[in-house]
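First the structure, in the form of C-alpha cells, and then the observations on it.
Excluded from the complex is one protein chain; the other protein chains are retained at their positions.
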Amino acid sequence: MDLFNFQTPRSIPELIAAKNSANAWLLAGGTDLIPQLKEDRRKAETIIDVKKIAAMTNISAEQDGGLNIGAAVTATTIAQSEIVCASYPALAYSVALIGSRQVQNRASLGGNVCNAAPSADAVPALMSYGALANIEGTKGKRSLMVEEIFTGPGRTVLEQDEVLASITLPALPENTAAVYQRFTPRREMDIAVAGVSSRITLDANSKIVDAKIALASVGPTPLRAKAAEMTLIGEVPSLKLFEAAGAAAASDASPIDDTRGSADYRRHLVSVLCRRTLASATKELIQGDLP
Amino acid sequence: MPDTQLREVRQPKAHDSAIKQITGEARYIDDQREPAGLLHCYPGKASIASGKVVAMDLSAVAAAPGVVSLIKVADIPGKNDCSPIFGDDPIISEGQITFHGQVIFAVLAETRDQARWAAQLAKVEYEEEKAFISVEQANSNDSTVLPDYQMGRGDVVVDLAKASNRLQGHLEIGGQDHFYLEGHVSMVEPGEDGDMLVHCSTQHPTEAQHQVADCLGVPHHAVEVRIRRMGGGFGGKESQSGQWACLAAIGAKMTGHPVKIRLDRDDDMILTGKRHEFEASYDVGFDNQGRIEAIDLTLLGRCGHSADLSGAICDRAMMHSDNAYFLPSVAIHSRRLRTHTVSNTAFRGFGGPQGVLSIERVMDHIASSLGIDALEVRKVNLYGDEGRNTTPYEMEVFDNIAPELIEQLEASSNYQNRRAEVVEFNRKNKYLKKGLSLTPVKFGISFTATHMNQAGALVHVYGDGSIGLNHGGTEMGQGLYVKVAQVVADSFGIDLERVKITSTTTAKVPNTSPTAASSGADLNGMAAKIAADEIRGRLAEFAAGLFQASKDDVRFENNEVVVGTERLDFTDLVKKAIFARVSLSSTGYYKTPEIQWDVATGTGKPFFYFAYGAAVSEVTIDCFTGEYKVDRVDILHDVGHSLNPAIDKGQIEGGFIQGMGWLTTEELKWDDKGRLRTHAPSTYKIPTATDTPDVFNVDLFKGDGNRAETIYRSKAVGEPPLMLGIAVFSALTNAVVNATGRMPKLNAPATPEAVLLALRDGDYLV
Partner (left out) sequence: MPSISLTLNGRSVSGEVETKTLLVDYIRENQKLTGTHVGCDTSQCGSCVVHVDGKSVKSCTMLAVQVDGSEVTTIEGLATGEELHPMQEAFRQNHGLQCGFCTPGMVMSAVDLVAGNPDISETEIREGLEGNICRCTGYHNIVKSVQAGAKAMGG
C-alpha cells in the first residue's frame, strides 16, 4: 500500500472538493476498499473519511412522508432506526445482513450502494422501494433511481467530482409490503448466491397495482426483474401467479458460474426466492392462505 | 512405593493458558517482541501448475523499496528439501514447477508489506507442461507419488459372486483446509557459531530442526526449535511448517539478521497442503439383514505434487475403511495419486475419516436398497465375538465397546421414537424432509509407523518445591500441556499450580515425534510420569532414610510427604534432599508396547488400542433450495478414564463441528489451471456459531477405562471425534432418500447445491 492523503471533510462541498482529484476514494466501512488498497488492486492518492460530515450522517423524514438517509449513516444505525423498521422493514432487515456486527458498525448505506457489488445486500430492498440516489457534484445536484447508478461490477455513473449524498425512500402507498430474502450456503457471514427483494402494492380489491422486484448476485449489477413484475400487475395474488413470476424472474436473471454457485443453481434460486418473497409480502397484506 | 492419590488428574482443569489467552497476554510467535534488525521474508510464487521456469528476472524485486536481499535456490547452503520422508519437497523450486503457487524465490525486506509487495514484481517466463489436477486425470494417467498398496483377506471375487445381494457405488470425498486461526509463522534468530534459534509454529519441532540444519548444512545441534503455543494446528503444522522456518533461516544465515516470515491467509491456503480428496468405489455383497458378506473397496487418494505423509495417510484410510464393522471377505486397494496441486498432508484423522466415511456410505446404501433403517444394518455388521473380531489387517479388536456404546446412545437420544417422528414429519410435509442417522467411530490409536511411538520428557524439582516440566509434545490448543502437568502434579502429590509448563524445545528433549495421531497425552503423559516418578523414587528413598522407614511407606499427598505418622512439607523435603546431594532432575522416556506392523503382508497390530464413539444427527432439508439445518445432535464418546473431562469434551465438540464442516460447507475448488479458487474465508466456509446444531448433547461414555495400559487408563481424544461429523452427512443422505425413495448421488461436501442436485438427480429443471 502506498502512502496517500487522508482527509476528513466536514461538509458536502468540502467532500466534493476533496474527491475531485485523481484516485480519490471515499472510505466508510472499509471492508472492500482497505483490502483492495492493501493488495494494491486499487491505487489511491487521497482517502476521504465521510464519517464526520453531519449532513451525511442523518436520517430525516421528508415532508411527503418519505425518508432521507445520509450516505454515511451506518448499517447499525439504519437497522436500529424505529422509522426504518416501521416503514421500510425490508431495508432494516437487509442492512443487518451486511458482513457481521463489527462491519455493520462501520459500513454505510452509501458505501454498500457505491461499491456496486452485484451481491450488495442493501441494494435490492432500496430498488424495490423505488429509492432515489441523490448525487451532488461541482456542477450541481441530480437524482437517479438507485438501479440507474450501476454500470457494471464495481462501476457507477458517478463522475470524479460527484458524491452520493443521500438516499431518498419515497412515501409508500397504502397496502404495500416488501420482503428481501437471500440465499447463502452458510447461515451467516456469507455473500448471497442469489437474493430477491419483492415489493407489491394491492388495491381495494386485492389486485396487484404495483410491483417492483430486484435481484442480487445474478448479473453484473443488481437488477430489476421486469418480466416478473409484468406478470403480476393487475392480477390477484395466488401461488400459481407467484410461481409464474418466479419463472419470469429466473429468465430476467443473467447469472454466471463461480465458486459460490453455478448459473443454473442461481437461476433456480431466483425463482424460489421470488415466489417466497412475494408470498411473504402478500401475507403482510392479506389474512389467510393464498389460493 | 504406593501410587499417589489422584488430586489433579481427572479434574476439569482449565487450559493452562486460559487467563493469558483471555487477557491478551498469551504470546504467539508473531506476538513476540521483535529483535533489533529484524528482516521480513516473503515467498515469490509460480503462476503455473506444471512446467519449467525458462527465465526469471528479479531486477524489479531487488530494486523495490525496502528490499535487502533475495533468496534464490543457489543461495541454499545445504540440502534443498523440506520433505518429511522422501526428499521430494524443494524449499525453493529448482526450475521444475509442480503446483500453482510453488515457491520460486523469496524476498528479504525491512517490513513485511515491502517484502510482500516486492515478491509480486518478478518477471517469470515458463514453458508449460501438461498438468493433472483431478483424481480422474491422475488415475487414468497412472500418475502416482507412491506405489499402490492393498490389504485384505479371503477370495473376494468368489464371495461377491456368491453373495445374496450385491451393490456397487462411488463416492467423491472433498478435501479440507485446516484453517488454524494462526497461519504459518517462523522467526529465526542467528547466534554465534552459526547457531540458529528458530521460533516455529509447528507440531513437529524435531523435524523442523532437522530441515533447518540440513538446508543450512550444519549439525542438528546448531539449531534449536522452540514453540510455546500454536494458534491451532490440526495436522497442518506437522510436516508443512519446516519450509517457512528454512526460508527464514537461510535469510538469517545470508544476512546475519533475525528474520521472520508470516504467510497471509490466502497464501497460507494456496501454499500449504490440506486433507486429501478421496474417491471411493465399492462392490459389496450382503445378506437380507444387510450383513456384509464380501466387499471390494478402492480408495483413490489425491496426494498433490509430492509424497509428504501420503503413504501413511492412505494406509490409515485403508485401516479405517472397516470402521466398527467386521468384513469377513475383503479387498482394499489404495492408489496414491500425484496431481499438480499443493501437497496434501496430515489433517485430524489422517486418512481415517475418508476410510470411515466410505464404509458408512456403504451402510447407507445397503439400508436404502433393503428398505430398512440404516442403524439396523450398522448393528448387524459390528465387530463381535470370536470369529467376528479381527480387522482386515488381522488385528484383534480386543476392546470392542461399540455395541454397548451404541445401545446407550440409541436409548439416551430416544432414537427409535424420533425415527417414528421423522417418518410422520415427512408424511405431513411435502417440501421439507427430515433425515436421522446414527454413526459410530472406531479409531486406531498409535502412529502406524511403529518407530514414531516414542516420547521424552524432562522434569526438574527446584529448591523451593516448584517443578519445571518439559516434554516433546506441543500445545496447539488441545490442552496437552495441562494434562501432562496434571499427571506430574499427582506424581508428587502437589498442587497443579506448582508445575511450570515450559515451551517445547529441541534443546531440552531431542528426537521427538510430532504431536499428532492423537498420541500427545498418551506418549508425553507417560514419559513425564516416568521422569517424575524417578525423582519421586529418589525423594522417597531419601525420606525413608530420614525417618528410618521403608521406601514403600513414603507417600506424597496434599503437598506433603507422609511417612507413617511423620509429615514433612514437600518443599522442606526438597531442601533437605538438595543439601544431601540428591539429584532432582530426570528425563523420562516412553515407547508404546506391543505394536508391530508387517508392510509386506499388510497385517499386524498397528494400534495399541481403539477409541470409540457414536453420534446421532437429525437434519431438515428444504427440497426447493437444498438448504438444510442440523436440528439435533447427540454424542456419546469414549475417552477411557479422562485425564481432564473439560478438555476432552471440548475436543469432542470442536472435533464434531470440524468434521461436520468438512462434509457440509467447506468446499475446495480448483480451476482447470490448477489454481485454488477458494483461498479466503469469504469463499471457503468453515462453520460459524450459527451453523452448529440447534440441540447439541455431548456425553462421555462411562466405562471401565482403557483396557490397554495407558496413562491412568485414559484414551486419546484428538482425532476420533472428527468422524462423529459423519452422522450429519449420513442424515442428509437419509433425508434425500426419504424425499425421493432412492439412494442419491450425494458427494461430500454436501453443500446446499449438492443436496439440491441429489434431490433432483442432477437436474435443476426437474
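Per-chain numbering from 1; labels A and B assigned in written order.
Here, a residue touches a chain if its C-beta (ideal position, glycine included) is under 8 Å from a C-beta of that chain, and two chains touch if they have at least 3 such contacts.
These figures come from a predicted structure and were not determined experimentally.
Asks: Pick out which of A:P35, A:G65 or A:P153 touches the chain that's been left out of the picture.
Replies: A:P35
Asks: I'm checking contacts with the chain that's been left out. Which of B:G232, B:G472 or B:G613 qualifies?
Replies: Selected residue, touching the omitted chain: B:G232.
Asks: Pick out which of B:G44, B:G479, B:G626 or B:G674 touches the chain that's been left out of the picture.
Replies: B:G479
Asks: Identify the residue among A:E14, A:D49 or A:E235 that touches the chain left out of the display.
Replies: A:D49
Asks: Can you list, in ascending order, the subunit A residues touching the missing chain?
Replies: Within subunit A, the residues that touch the unshown chain are 1-6, 8, 27, 29-31, 34-35, 37-38, 47, 49, 51, 76, 99-103, 105-106, 188-189.
Asks: Residues of subunit B in contact with the chain that isn't shown?
Replies: Residues of subunit B in touch with the missing chain: 12, 14-15, 17-28, 30-31, 33, 178-183, 229-234, 264-265, 476-479, 646-647, 649-650, 653-658, 680-682, 686-690, 692, 696, 698.
Convention: only the chains that are shown with their structure count from here on.
Asks: Whole-Å distance, subunit A centre to subunit B centre, using C-alpha means?
Replies: Centres of subunit A and subunit B (C-alpha means) sit 44 Å apart.
Asks: Name, in rising order, each residue of subunit A that touches subunit B in their complex.
Replies: On the subunit A side, the touching residues are 1, 40, 183, 185-191, 259-262, 264-265, 267-269, 272.
Asks: Write out the stretch or stretches of subunit B touching subunit A in their complex.
Replies: Answer in residue numbers: 113, 117, 120, 624-625, 627, 629, 665, 669, 677-678, 682-683, 685, 687-691, 751-753, 756, 764.
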